[in-house]
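The complex appears here minus one protein chain, its other protein chains still in place.
Order of writing sets the labels: A, B and C. Residues in every chain begin at 1.
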Amino acid sequence: MTPISFILLIIGIPLALMLLYVFIRGSMGLRKYILTRIGLTLPMVFILASLVFFIMRVLPGDPVRSALGPRGTAEQAEHMRQALGLDKPLIVQYGIFLKDIITLNFGNSMVGGHRPIIDEMSERFPATLELIVPASILALAIGIIGGALAASRRKAAADYFLRVYSVVIYSLPIFWFGLMLQLLFGIQLKLLPVAGRIDPIIRTTLEPVTNMYLIDSLISGNWPALGSAVSHLILPTITLGLVLSGVFVRMTRINVIETLQADYIAAARARGIREKVVVYGHALKNAMIPVITLIGLQVAILLAGAVLTETIFNWPGMGGYLVQRISARDYTAVQSVIAMFALLVALISLTVDLIYSLLDPRVRY
Amino acid sequence: MKKKLQIMLAVLMVAVLALSACQPKSGEKVTIIIGVTDQIASLDPADAYATHDWELIKNIGEGLLVWKPGSSDELVPGIAQDMPEISEDGLTYTLKLKPGIKFGDGLELTAPMYAQQLNRLLTIGPSCPNDVADTLAIPYVESITAPDDETLVFQLKVPVAYFPQILADAPYLPSHPDKFPLTECVLFPEAPIYGVGPWFISQYTQNEQLVLEPNPYYEGERTPQVDQIIIRYFTDPQTLALAVQNGEIDIAWRFLDPELIDQLRGVADLTVGDIPGGAIRYLILNHTMAPMDDPNVAKAFAATIDRDAIVDTVYKGAATPLFSMDPPGFLGATDAFDTMYQSPNITLANEFLAASGYDENNKCAIELWYPPDHYGAATAAWMELIKQQLEAANFTVDLKAQEWSTYVTALTGGESYQAGVLGWFYDYPDPSNYLDPFVYNGGMGTNVTLAAEGSDYGEAINEKAQQLVDLLAQADVETDIAARTELYQQAQEIYADLVVTVPIIILGEHITYRSNIHGSDAYGAAETLNIATNLEFNYSTLTKTP
Amino acid sequence: MAEKFFQAASAKPAEAASDVLVRLDNVRKHFPLQSGFIASLLSGGHTPAVKAVDGISFVIKKGEVFGLAGESGSGKSTVGRLVLRLYEPTSGKIFFDGIDICKLPEEQMRRLRARMQLVFQDPLASLNPRMTIGQAIQHPVSIHLSHLSQEEQREKVLHILEAVGMIPPESYFELFPHQISGGQRQRVVLARALVTGPELVVADEPIAMADVSVRALLLDLMMQLKEKLDLTYLFITHDLATAKYVCDRIAIMYLGKMCEIGPLNEVYQHSAHPYTRALLEAVPVPDPRRRRTEPMPAGEIPSAINPPPGCRFHPRCPLAQANCAVDEPPLREIRPGHFVACHYAEKV
Partner (left out) sequence: MPAEPLFSIRNLTVEYATRAGAVKAAEDVSFDIRREEILGLVGESGCGKSTLGKALMRLHRTPARITGGELLFDGRDLMKLTEDEMRAVRGAEIGMVFQDPMTSLNPVQRIIEHLTETVRAHEPRTTDQEARERAAVLAEKLGIRSERLKEYPHQMSGGMRQRVMISLALALRAKLVIADEPTTSLDVIVEAKFLDLLRELRREFGLTILLITHNIGVVAEIADRVAVMYAARLVEIGDVQDIFASPKHPYTQGLLRSVPNIQLDGESLYKMEGMPPNLLHPPRGCRFHPRCPFAMEICRDYSPELQAVDGDHFTACWLYHKTTGKEGAKNG
């Protein structure tokens, strides 16, 4: 994926969706609201990125020494410092950093190949996206259906099972859970691959366009690649999706139970509406309103979970990248990734708020 | 409406199942997949200074001299017609190129082009981020010239006994002038990357995989036996182990933790090849800092270490005790520390300590440091063991951990740490590479010499240290093998007496591969896919049976 | 069996101006619909607002029970909070005992607050279940009368507990709200409001949540306390029937405006505003022999964002003429002390 299309993907698509949304809902207040939110998001991202910039430099350890190791001489260190621009005064470095962020250029990585961060992110980010989107869908599906089921069968076996499930799954160490899945479906049953995004040999036949292999293989009509990408996606998705689903089951259950106490539920029953329709049609939709907000807040947890899942399944995404670069004290990479994450979280929470207003006709901007 | 939805879902499910059932079609190509937890830091020969980078550079390229596959001590001509012609004073090395050496894209390699590319080492090398030049070129090489189309002349600054070995190192391999321009280092050139060796890099996705295909113009010894090699990059050793167990990769190369290796040994269809490795772990003592400035304390320290306990409990046999910094099998290697201290020898240790006034009631307190994030989880375990061993004698130990970059700066800067752990792997298999760095010019924090202006060796802190510096300097230029051996034997004895560093273990390397993968019987060490102590991995000797 | 009755207070003679405790002068309170700095920048100055109170004036005399009635959305609760300066008025002046409270600095206002109290709509919900009765009542004392010693503060609490009929007061001091009956809790809430010795009590629908049989008791207690502690009430209610039993004077509000003010009996018997008339007519009478026959005004109470021009009631008024849609009727005195804002009050 080229850096330009990467930026389009991460910023352009959400913005386009929002514009579409404005077009549909179209009130003046809504436009103002979105402008306001975007207006507030940018300084927030900026402040956070600046904070990370200074924290990274206050933290012990530095990228030069970390990379050089024991044989590095002071001279070599000096060379490297110059090459990386770390010899400049902090304020100058900060200026460069701001310029890099504003131009969405992000500068070059300080370790490894010293490649432009934008290149590295445009390779890694689509991988993370390809993991967290299906995992979130799975988590939501289990969470919503399970939560609604538990709420409607309150204090029955299904409810107890789902409550135990949500507690157990929530407290499961993701590492252990992923390993168990690998051992069962990979080593024992030989059903699914345990590592990577796609079969390495098939990968050589796939021309990456978006770096999301599902999409790339679909575009190019490379069916074995699609099959391989899907089969590689299953275990990581289950791992991340199931672990996240615990929270969603709990949240949905509580909200559906609360909603089921509402007068309009009693009123719907009094009109002879089927219990299934009452629970899944009336209660669930209303319960989803607060749940949607909470989902927005889960994005951070999702990203944290993605870090671990990516490590376990050797999924070359942003999570592993961030961890690797923090330990190498790769200032530019960490700053840029955090700024990117912040932007992402802000955009997602804005999108969630808009979905909220779609679900809840009472919300008017 | 509901029914439609159900049908759609069912169709979708079937489609997904059908797709995922599509077995990867390997087609006619025979492919071997090698998994590693390493990462590529640089592919520029003038810059790269990491084991994995060198492995790739040496497989896509070929040096003037190459190590014979499966051996650690036999250099043979590669793209050179013969072994180098060395002048009387040992300062001029002359080699002739074989005719018709071509890069993978058909570009012919001439001596002037080669010399020009090699000169990048001397010109831009030191300003490259990984900077191999400051270690392997600048100290030795005065100039590299090509008097004609087939001759290369290396003019050295000082006579260097082991220069042929250095010539086999990655920095001296020819690089493609299109990908590696004279004025800048290019760490990640766009694929395809062609060298003059058996392979070329046809595809590369960072952190995911690298694809090697045979160089159609290669005419050397190391002819590829398969159609494609894929290097797959892993972040977690556990996943690497699972992947080889599951057959998703054919070979699991570096690094698998000792416990994982232990588990994989019992798995059917897998072979674990043990390579007597060159990676050592040692403790560094700061000789300018109390109490390590007291020779008795340093000796007592050396006398307490129980290397067998570490090998057995932490490494489960996947390592070997090390009694000299010059590992066994290398020129002149002795068991100096064993001879001198017979460690563990608590009585001896306490005698040394008593000589400096430490006893049971007045124990010698030391701080021992390690980086928890750099050498794997095993480090913490065996550092704890060493603490126990030291405390069996009249030491009290404060075991401290510190993040890697801070740790390495403080330790090798000699600023604040009395003692700490480090690892070492050679740049070329020669005793000088295992002894000099710890002695010369501050000695990476051992401080048996102090860095001095205008001196390559530094200023020795005492007479014994001066003796050691002199012996090593002499050995560096001595070309007579017997004399050199003698010099190193003496040096190791003084080294052990000074306790410059404390060698602990030498780690074996392991290569785990599926049973349809074979090395070549034509070379040594077929069991380890022809990888010997020097860890030279020639992908060309690999074959795969269906 | 004790059968206590209390007499409905009749209107008192008009009192001198110095007897005025609260005076509102053309007070407005508009709630902007959007808030936030950036939002107000983006909207370019003109923000739509809910005109909850839109220019009203009246006085509350010392010692009287002043009723403020109207339907939901009329702005009556907003007036209550304005009087206590819990809201800042958009414009107009509010005087308490001759002091212009709108301009009062925070510190002085804080001291003045001890002289006025609010009793909430749902008195039962306003007690913290983890505070003892004593603590709950002492809390406002420790804020407003912090100069008193612990012992003096406790004295005050015991005194007020006695006043609200919780005898002996010491026995209730350490109890928690759940340990006493609902009626006693109502008393505690009153005690808490009255412990700092306020002169004005703003009672916002104080009995709306109570049951029929409890309402009478609560009203009786409030009236007893008024006499005992020399209080003035601003009694906000939507229940005209209850107001009849307690208020000396009453004001009727519609859509942020005052329709009619006057002595209670005067207003009830000679209501001069069509809206007051409709409101009184609509109150269900607990007597099946006297069922209502009058038709109710058409339509519903409009939005306070864009209220109708002229007389706000004109779109629903049976007497409305052309000019009602244009001219806003001023509040005029049609009989001594009886003010009405209707062009055709004489026809009602």
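Everything below uses one rule, namely that contacts are C-beta pairs under 8 Å (C-beta built on N, C-alpha and C of every residue); 3 or more make two chains touch, one makes a residue touch a chain.
Bear in mind that the values here come from a model prediction, so they are computed numbers and not experimental data.
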{"item": "Displayed chains contacting the withheld chain", "value": "A, C"}
{"item": "Which of C:His159, C:Lys228, C:Arg292 or C:Arg332 contacts the chain that the document leaves out", "value": "C:Arg292"}
{"item": "Given C:Leu86, C:Ile143, C:Ile167 or C:Ala241, the one touching the chain that is not displayed", "value": "C:Ala241"}
{"item": "Hidden partner chain, residues of chain C it touches", "value": "1-8, 71-72, 181-183, 211-217, 219-220, 238-242, 244-245, 268, 278-292, 296-297, 300-301"}
{"item": "Where the unshown chain meets chain A, residue by residue", "value": "155, 262-264, 266-275, 277, 282, 285-286, 289, 359-362"}
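As a convention for this text, only the chains that are shown with their structure count from here on.
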{"item": "Euclidean distance of C-alpha centroids - chain A vs chain B, Å", "value": "38"}
{"item": "CA centroid of chain A to CA centroid of chain C, Å", "value": "53"}
{"item": "Chain centre separation in whole Å, for chain C relative to chain B (CA means)", "value": "87"}
{"item": "Touching residues (chain side chain B, partner chain A) in the complex", "value": "16, 18-22, 24-26, 29, 31, 33, 35, 39-42, 126-127, 129-131, 134-135, 187-188, 202-203, 205-209, 211, 228, 230, 232-236, 238-240, 242-243, 245-246, 248-249, 373, 402-406, 408-409, 411-412, 422, 424, 437, 444-445"}
{"item": "Residues of chain A that touch chain B when the two form their complex", "value": "60-73, 75-76, 79-80, 83-84, 111-115, 120, 123-124, 179, 182-183, 186-187, 190, 192-197, 199-204, 208, 223-224, 226-228, 230-231, 234, 310-314, 316, 320-321, 324, 327, 329"}
